[in-house]
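Attaching a single structure in structure tokens format; questions to follow.
With one protein chain removed, the remaining protein chains of the complex are shown where they sit.
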Amino acid sequence: METVKLTIDNKEIEVPKGMTIHKAARKIGIEIPVLCYMELHDMQIENKPAGCRICVVEVQGRRNLAPSCATKCEEGMVVKTHTTRVLNARRTVMEFILSDHPKDCLICPKSGNCELQSMAQQLGIREIPGQEIAAMSTYRKDTSPSIIRDLDKCIMCRRCEMMCNEVQTVGALSAVNRGFMAAVAPAFEQNLEHSTCTYCGQCVAVCPTGALTEVNHTPEVLRALADPSKTVIVQTAPAVRAALGEEFGMEPGTLVTGKMVAALRALGFDYVFDTDFAADLTIMEEGTELLDRLTRHLNGDTTAKLPILTSCCPGWVNFFEEYFPDLKDVPSTAKSPQQMFGAIAKTYFADKIKVDRKDLVVVSIMPCLAKKYECQREEFSTDGNRDVDFSISTRELAAFIKQANLDLNNLADDEFDSPLGESTGAGVIFGATGGVIEAACRTAYEIYTGKKLERLEFNELRGLDGVREATIDFNGLPLKIGIANGLGNARKLLEEVRSGKSQFHAIEVMACPGGCIGGGGQPLHHGNSDIIKARAAAIYREDNSKPLRKSHENPFIIKLYEEFLGKPNSEKAHHLLHTHYFYNKKKVVVKQ
Amino acid sequence: MQILVCGGTGCRDLESEAILESLKLEVEANALENDIQVVRTGCFGLCSLGPIVKIMPDDVVYFKVKHGDAREIVEEHVIKGKKVERLLLKDPVNNKSLVSSAEMNGFKKQLRIVLRNCGVIDPENIEESIAHNGYEALGKVLTEMTPDDTIKVIKDSGLRGRGGGGFPTGIKWEIARKNKADQKYVVCNADEGDPGAFMDRSVLEGDPHAVLEAMAICGYCIEADKGLIYIRAEYPLAVARLKTAISQAREYGLLGKNIMGTGFSFDIEIRYGAGAFVCGEETALIHSMEGLRGEPTVKPPFPAEAGFRGKPTNVNNVETFACVSPIILKGADWFAGIGTARSKGTKVFALAGKINNVGLIEVPMGTTLRDVIFEIGGGIRNGKKFKAAQTGGPSGGCLTEKHLDTPIDFDNLIAAGSMMGSGGLIVMDEDDCMVSVAKFFLDFTVEESCGKCSPCRIGNKRLHELLDHITKGKGTLADLDRLRNMSLVIKDTSLCGLGQSSPNPVLSTLDNFRDEYVAHVTAKKCPAGKCRDLMEYFIIAENCVGCTACARVCPVNAITGQRKEPHVINPSICIKCGACKEKCKFDAIIVQ
Partner (left out) sequence: MSSIKIELRPEDVAKIKEICASFNNDPQELINVLHKCQEHFGYLPAEVQEVVSGELKVPVAKIYGVVTFYSFFTMTPKGKHPISICMGTACYVRGAEKVLDEFKKELGLQVGQTTGDGKFSLSSLRCVGACGLAPVVLVGDKTYGRVAPDDVKNILKEYE
């Protein structure tokens, strides 16, 4: 590898050619502050507009200061990162940014977790000269079913725009206007609701300030808990247990399943259940659908289309409804685990405990913001009563726990309630990209071949690469599997399906890079992809520790079919656990 | 004999087309059409004296011609050989009629290389261009010179980019040549956005072939077969003439495949700007041509490495290209013999502001400001006192009396705190308030900032606000230091040339007219009497006869007094509109 030698703050260093000053400095322990720059290294995601100009450094021989995030090291370069000139510039630029930013830190949802706030602290800003005559760029606030946009707090880092366009290829957001009024917004600066937004929440996941946040549904949950006439049950998605601990100072990748259950019980939920149960149920339905389509296809039935696409990710569902309406018969019709859980809870379980569905409140704890929108979709309610009443994110749950004076660190592990709290390792791995299809393979293999699966870990399906493929030997039938995480990657596979070039039998799609563990409702990763890797490892650790690791072996699932549903893909199962897709071409609604 | 009628935008707006038609009719009426050609040409440069008609070969110039003058010009001058005295320019000193352009001071110190054919040929007729050595240089290059020879000539000539930066053109071509690629581009930057500058427009209107030819030469040198002209959509006449010129050049085999049978192919397309000053910056220009927001990106990579569509691209501005053919034909030594040590050749300036001869001039580099303003420009209007001249538009600074004898070239202007820019030269007199002038330029920058980087997006806004604050009499001495610090940081940290130079008007007025700033912040006075909030209207009792005219015209009833008694202005009501002062016939109202 070609290298270059340079000096940074009087230290000599040799680095690979092409490395930026910022990264080279980090190698020798010099952490140059960056604001707009963000990198998720393992996912090949990088935001580098060189726009904030906080990371400027002095490069000998150059007329102007250079942005270290975007300036490549050159042979013989002499760099200084903290001269008076640099410090004054960095401080003055920060004062500029703050002069156009609201000062309501105390009541901002991002307070304590805001990169701008930390930067102001780090740079020691104590006043903003000239604030009294400084105009602020202000915009209309926009609340959608999942996401709140408060552009007054936008600092034009462009991370959300990059995520929405380059990573997700959703194209709901763009830089708009010019100069002082420039901001990132949907077309015509209308509400997100009227845009092509899929509510994947990746914009929220990367926003360094309070400009993009989730809609907080905790107050509704609190009200339900306080209402004696309501029975409130909660389901927790697999990815939550692998990340919640981070909000309480634990190492990324710490599993807090038992403590989380204890906290939820302490919060007053009547039953603490697990979405993993519904994940097992999803495998039964989706796996059966896969085998059915596959068998018919192999028998020459041309109406049986392949590949089959997973449908458990609501961001992904919104995406194909918007961009691939012509392919809406390709994905599985199985509902997402969240909605399967809601449907079973408000029928089977409500009957069991003899509570009217109207008095049963189902809350979900999700790593996801699209789930907030999903549970509000009309088709997921009966007579106006939703199957899942409220969905709150991992972050909201953490805040809720803190407000209840609980410290997760000090809680003793507790167990999920039965029956909807019982799950297998297959349900847990739904939380990581590749997990759904791995879980499906464990079950489908045994059903299709009638043989016992010797090796449960399909390592070829794991990892963080955006598009992965693998061929699984189903007793002589090479089953071709495709996996995409991130909607841009999903688009690539979908285009192949559309043009008839796709070679896959089944494709798993997760809207968020990394899968649910990297969801828009998770504790913020602040550009550290090691955190996402650690969460994935935790998910697989939990799988390993489970006595049962195949969905069809979950005794409570077997019981559910025996007592209530009949068999997978039965008429009743179809009615409760399957859905259909819509093509709602969003009409242009111009801001009045 | 030829009758040349100026068809530049300035003269056309004064209906020079009608004059052209009338002249043609008169020529036909006298059955002279075989002997006399009536030709529409490009700009002569003396826009404030237009419309202009020139008779050749007599070299007699008529000014402020009306279409009713056509008969007299034809009957008197053309037929009888008698000059039409009343349309001649008078020498301001002895009131003698100045007949030929050679006699006029305005032309005496000029040297026209770039504008060689402007006002001389019909820009819509390629044969006239060819008759004036058009495409001769292209022929010479293609048949007698290698690309390396050609680049050497350009390098040796010392030609530097006329768009603002002053980068050596030959070196730029050489870099683009060295970067190997399957496709390269030559781009002509004709997005003249500098307010008050119109040299590029005049060249394109008056001699479009000069630019086309030079682009082809550049294409030959860097091995590009595609050229693009990025031109302001607000220049309809220039666009029309370019289109005509391109199609004529194709017809004559001077553009397109296999030019002059040499095997070299080169063709040119037009791309339109849409009103964004920042697109004068080459990376922004390229993004704009790619259908994107015209936001600049960090250099390197320079366009010569990765430009339009990611391919090596050489960007030069119109005036730079217009210098190329004469250099090829007359040699590097000839061009290098003109100008100063490090600035060779000539420079076109657009004279505007408080100067008598508003218009376009071309002078050798190194001509003094005094010569430009007082000799060529005819001095200050209305006999007022010269105060400052702004070069480089909103990116430049002002030159003052102490700079009058400084030779104008790239380096001297930078040393004086200004820059060459594209060549706008705005003259200001004693009535101009320099704080307001700085504010005016900042107003422009704030509006034209793309908004990508924080120092330019927010910092310039803050500069503007502070200047506004000062012109309202609310500033303090400390604010002047803040102005300077903000200016220096914005220059030091901005992403592109726009922000890196936008504070120049502030810094240069602060340096040269600090007294004026101090007067605004301490005495709360505007010495030039321009800042409305700092003015006070008084009635001098001795002069007031009590005619009540002022009281009647005052829109806010701020003036009171008995008929035939001295009146008084109530300063707390007065809105300083000046209506009273205009109305007073007795010079009784003064402003302080």
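Every chain is named by a letter (A and B) in the order it is written, and numbering of its residues begins at 1.
Just so we're on the same page, contacts are C-beta pairs under 8 Å (C-beta built on N, C-alpha and C of every residue); 3 or more make two chains touch, one makes a residue touch a chain.
Since we're looking at a predicted model, the values are computed, not measured.
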{"item": "Chain not shown, its touching partners among those shown", "value": "A, B"}
{"item": "Of A:93, A:185 or A:264, the one touching the omitted chain in the full complex", "value": "A:185"}
{"item": "Given B:198, B:321 or B:537, the one touching the chain that is not displayed", "value": "B:198"}
{"item": "Touching the absent chain when the full complex is considered, from B:252, B:440 or B:586", "value": "B:440"}
{"item": "Among B:275, B:300 or B:571, the residue in touch with the chain that has been omitted", "value": "B:275"}
{"item": "Listed residues A:64, A:88 or A:177, member touching the removed chain", "value": "A:177"}
{"item": "Residue of A:68, A:81, A:195 or A:551 touching the missing chain in the full complex", "value": "A:195"}
{"item": "Residues in chain B touching the chain absent from view", "value": "9-10, 13-14, 46-50, 192-198, 201, 233-235, 271-277, 288-294, 309, 350, 352-354, 358-359, 390, 393, 424, 426, 428, 432, 440-441, 444, 450"}
{"item": "Touch residues of chain A, complete complex, unshown partner", "value": "165, 170-178, 185-189, 195-196, 588, 590-592"}
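To be clear about the criterion, only the chains that are shown with their structure count from here on.
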{"item": "Distance between chain centroids, defined by C-alpha means - chain A, chain B (Å)", "value": "54"}
{"item": "Residue ranges of chain A in contact with chain B within the complex", "value": "49-53, 56, 64-65, 67, 70-72, 85, 88-89, 92-93, 96-97, 99-100, 129-130, 133-135, 155-156, 175, 177-182"}
{"item": "Chain B to chain A touching residues, read off their complex", "value": "276, 293, 295, 297-298, 300, 446-455, 457-459, 461-462, 465-466, 469, 482, 485-486, 489, 491-495, 500"}
